[in-house]
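Note that one protein chain of the assembly has been removed; the remaining protein chains are unaltered in position.
We just call them A, B and C in the order they show up, numbering each chain from 1.
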Amino acid sequence: MTRLEYTKKVLEHFKNPRNVGEMEDADAIGTVGNPVCGDMMELSIKVEGDKIEDIKFRTFGCASAIATTSMLTELVKGMDLKDAENIKWADVVKGLEGLPPVKVHCSLLAVEALKAALYEYYRKKGINRTDLKPRDDEGDEHHGDSEKACGPLI
Amino acid sequence: MTRLEYTKKVLEHFKNPRNVGEMEDADAIGTVGNPVCGDMMELSIKVEGDKIEDIKFRTFGCASAIATTSMLTELVKGMDLKDAENIKWADVVKGLEGLPPVKVHCSLLAVEALKAALYEYYRKKGINRTDLKPRDDEGDEHHGDSEKACGPLI
Amino acid sequence: MKRIYLDSNSAMPTRREVVEEMLPFFTEHYGNPSSIHELGKKPRRAMEVARERVASLIGSDPSEIIFTSGATESINLALRGPIPFRGPGKDRIVISQADHQSVRATSAAIENSGLRRSVLELDGSGRISMEEAERTIGEDVYMVSIPFASHEVGTLQPLGEVLELVKEHGALFHIDLTTSAFQIPFDVKELDADLVTLSSVDLMGPKGVGALFVRKGTGISGLIKGGGHERGLRSGSENIPGIVGFGAAAEYVKQNMSIYSPRLCSIRDHLIKGLLGIPDSHLNGHPKSRLPNNANIRFDYVEGESMLLLLDMNGISVSSGSACTQKNLEPSRTLLSMGLRHEEAHGSLQFTMNPDNTMEDAKYVISIMPEIVEQLRDMSPLYNP
Partner (left out) sequence: MKRIYLDSNSAMPTRREVVEEMLPFFTEHYGNPSSIHELGKKPRRAMEVARERVASLIGSDPSEIIFTSGATESINLALRGPIPFRGPGKDRIVISQADHQSVRATSAAIENSGLRRSVLELDGSGRISMEEAERTIGEDVYMVSIPFASHEVGTLQPLGEVLELVKEHGALFHIDLTTSAFQIPFDVKELDADLVTLSSVDLMGPKGVGALFVRKGTGISGLIKGGGHERGLRSGSENIPGIVGFGAAAEYVKQNMSIYSPRLCSIRDHLIKGLLGIPDSHLNGHPKSRLPNNANIRFDYVEGESMLLLLDMNGISVSSGSACTQKNLEPSRTLLSMGLRHEEAHGSLQFTMNPDNTMEDAKYVISIMPEIVEQLRDMSPLYNP
């Protein structure tokens, strides 16, 4: 039943999140999620040349939502835009040394936030990167009214 | 839940039953019950004048079957035939200071045994006391095959 | 670090003197109470004493108490057992959004099996509305189930009024007493419900034991079939140590409730007042008509699990009404029914006490909470002061 429990790494990121805050001079901001669903993330990036020079986040959500965003910012800070595009949720989970299955959606959301910021960054530059465009429907998966959605974890 | 438990008096009669045995020179013997149903009683009486001069019993059955027969013999020994006829199961139960509800049928059976003996005594004297004649069907009550008969006590 | 436990809704410690009473029944008086030999006697009598003690807590006759394995089983038995005995045309069950998930899930299963179900909504204070109840409870209803109080937000329910309605329409009334039994007196002679659920752990007794009060004459069939224990309503060899502990706990509660409940009220009120000092914080549930042990507060712009974990890191145990905690991702239906928006439900915390809690506990929570809320708000995109 460790599936309910967070790794030390998650708790550490939760307690001392890296790169928290707003960014006055952000080149782009990506926002995903919905407070209705219990988590919402905002990622601000500053790009210099082809690199993510600086990154900041704000998250409303559970410990894993906060930790995954924090982890993500740590992973992509200083990274080439190309490489950042290719970050996968699994990289975030790996960086955190694992997530309870029920919390994996948080890592998906963090990656979505990054893509949203990158989409916005390119859009401002006049490049339409539809492949990075955020889906409208995320968050819905854990928000049904059915008995199933209310069922046990395993 | 004392309903499962015997009174001290029952246990005392069970352990040291009065008037156990056969009687060589019995005036009449009454036998009721059926080993199939778990209890069977045999009462032998000796009559002098109008009095039950002596009485003996043998019982196959549970502690309460033995105790009720023992109690009954104690009650009627030396009694007028008339009075003996009027012994009720409640007198036996009272003598024993109570019986668990599920065992009350034993006291009925003991009284039946006495009546059977008296019936036999009168029959031998040429008097047909049908009112004392044992029923043929006793014992059947706790011998069905239905789930109900197998149900809980209360 | 001293630990402050404010999650008594999730579990309560078993009192030491209760454990002491249980102990001989594991290793010494271990016989089966149905045994007619010597070793059956002590467990049989101990079980009867326990039955009398539990009955006495709610003013019932001991023969009306059926021992079960806990509140959830009692609720399953209460809601489903009477179905075969219901009158013609009676094919609907009425529950409320104040009910525990065990009531919700059991009634959902009843609905799946072909009957119908209505769920009463709550007003902003967490109470069912009598107006809706009047509209909803009709002649086709075989049972109405209402908790004494919402276990989440603590709001007391208008049981007396509901009872009148229920009787008027010839239905059965089940009251879930799980959360209130240790803190508010209840008597089945004063409020003649047909079925009442009780739980041992919620009386500071052992886990794994519960009871259902079944008023004499109520038609009901057992769910768990077998040897015909508990008047045929609950088969299975009896959990004697558990039952003994349950009885001891009921006795303790009966003797001491009038001492500790007022104390819990004071601590609760202090805690509520202190926490509402935090900006943008709100009380969930009724300010007065609520369980003595329950404070349920929501903090705007932040999420429950995060607060819960930061409190935990500071030695404080609480529960949250959040989507992100426990076994499912749904926000509390009770909170939603009260009109809270999802994000408000997500930001709610339950502080629930037991008699071991002290005023110092409340004070410590009040001292810690502001920085936790602030820390999380500082990273919340919803918070733009």
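Just so we're on the same page, contacts are C-beta pairs under 8 Å (C-beta built on N, C-alpha and C of every residue); 3 or more make two chains touch, one makes a residue touch a chain.
The structure presented is a predicted model; accordingly, all values stated were derived computationally and were not measured.
**Q** Considering the whole complex, which of C:226, C:262, C:277 or C:339 touches the chain not shown?
**A** Answering carefully, the residue with contact to the hidden chain is C:226.
**Q** Of the residues B:41, B:99, B:114 or B:132, which one touches the chain left out of the display?
**A** B:41
**Q** Which of these, C:16, C:189 or C:288, touches the one chain of the complex that we don't see?
**A** Once the missing chain is taken into account, the touching residue is C:16.
**Q** Applying the definition given at the start, please give the residues of chain B touching the unseen chain.
**A** Within chain B, the residues touching the omitted chain are 11, 14-15, 17, 20-21, 31, 35-42, 57-66, 102-103, 142-143, 147, 149-153.
**Q** Of the residues in chain C, which ones touch the absent chain?
**A** Contact residues on chain C toward the absent chain are 3, 5, 7, 10-16, 19, 23, 26-28, 30-32, 34-40, 69-73, 75-76, 100-102, 105-106, 108-109, 201, 206-209, 223-228, 235-242, 305, 308-309, 311-312, 315, 317-319, 325-328.
Here is the rule we go by: only the chains that are shown with their structure count from here on.
**Q** Report the chain whose CA-based centre is farthest from the CA-based centre of chain A.
**A** Centre of mass proxy via C-alpha means gives B as farthest from chain A.
**Q** So what's the Cα centroid distance for chain A and chain C, whole Å?
**A** Taking the mean C-alpha position of each chain, the two centres sit 38 Å apart.
**Q** For chain A and chain B, let me know how many angstrom lie between their CA-based centres, rounded off.
**A** Spacing between the chain centres: roughly 87 Å.
**Q** Taking each residue of chain C in turn, which ones touch at least two of the other chains?
**A** Within chain C, no residue contacts more than one other chain.
**Q** Quick check: what residues of chain B touch more than one other chain, meaning two or more?
**A** none
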